[in-house]
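Every protein chain of the complex appears in place save one, which is left out.
On to chain A.
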Amino acid sequence: MAFNVVVKVHPVVLFQIVDSYERRNADSLRVIGTLLGSVEKGVVEVSNCFCVPHREHDNEVEAELVYAAELRDLNARVNTQENVVGWWATGNEVTRHSSLIHDYYTIECPNAIHLTLDTTLQGTSMGIKAYIRVPIGTPSGNNGSMFTTVPVEITCYEPERVGLQLSSKTIGIKKSVEPVHELAQVSEATGNVLSMLDTVLDYVNEILAGRNISPQDNAVGRALLDMVNSVPKMTPEEFENMLNSNIKDLLMVICLSQLTKTQIQLNEKLTLLTTL
């Protein structure tokens, strides 16, 4: 039984869980749904999910399994590589009902993962936890099972990271945010790099002045040395050459593209002028 399972979650999944929680029926306290993804060598990559309507009573749980199966088939038509890997629920603990729901999902896939997202914010943050169910007990005595946690990481495709960066601009602001123009993004990043450089400089100056020395300084110092050495070594003339030729190329391309634009406009006006 593989205990060293790592769960990698895409941001889409978490967004979908939060959205389903916000849209839940007025009488439900928590929402559940299916997790889709792929399993490979002890790493479970969760890349999609959907919500399944359910109702919880004292001793039983009603979940619309037909709905779940149909939605899974619909999804399989779009994405053939995603399989059911487990299920998710909001809230911050594993309840008695979870065990029942987990039974169903173990039919779908052998080592089902259970993911919880604490939307009720009971702790200091929105905790993301993943569990797998392991059997416990003595062989001759009582048998049972327990949910034990497994580590969770966030993984993104490169474009997803870009999307996250834009979305994170809305943190703390009540109103909406426009996608940034390219030049503005470059200038923002330059500003960030500047502030990072300031921090590093302060740190190095403190060390040189003999204050605040700690044992990790050696490791940090070595990393800094690596970074400084990784700047490509070019003589000033080489650098000038490279810079000038690149700028010339770019300027030429800009000039040509503007020329093309003007030509198309002319072309259009001319064809309109002809009377037949």
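Criterion: a contact is a pair of C-beta atoms (placed from the backbone, for glycine too) under 8 Å apart; a residue touches a chain by one contact, two chains touch by 3 or more; residues count from 1.
We take it that contacts and distances are computed from a predicted model.
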Undepicted complex member, UniProt protein name, chosen from "Prefoldin subunit 6", "Histidine-containing phosphotransfer protein", "Eukaryotic translation initiation factor 3 subunit H" or "Protein YIPF": "Eukaryotic translation initiation factor 3 subunit H"
Option touching the unshown chain, where A:22, A:40, A:60 or A:226 are the choices: A:22
Residue ranges of chain A at the interface with the undisplayed chain: 10-12, 14-16, 18-25, 47-48, 51-53, 64, 67, 70-71, 74, 77-79, 119, 121, 125-126, 128, 153-154, 156-172, 175-191, 236, 239, 243, 246-247, 249-251, 253-254, 257-258, 260-261, 264-265, 267-268, 271-272, 274, 276
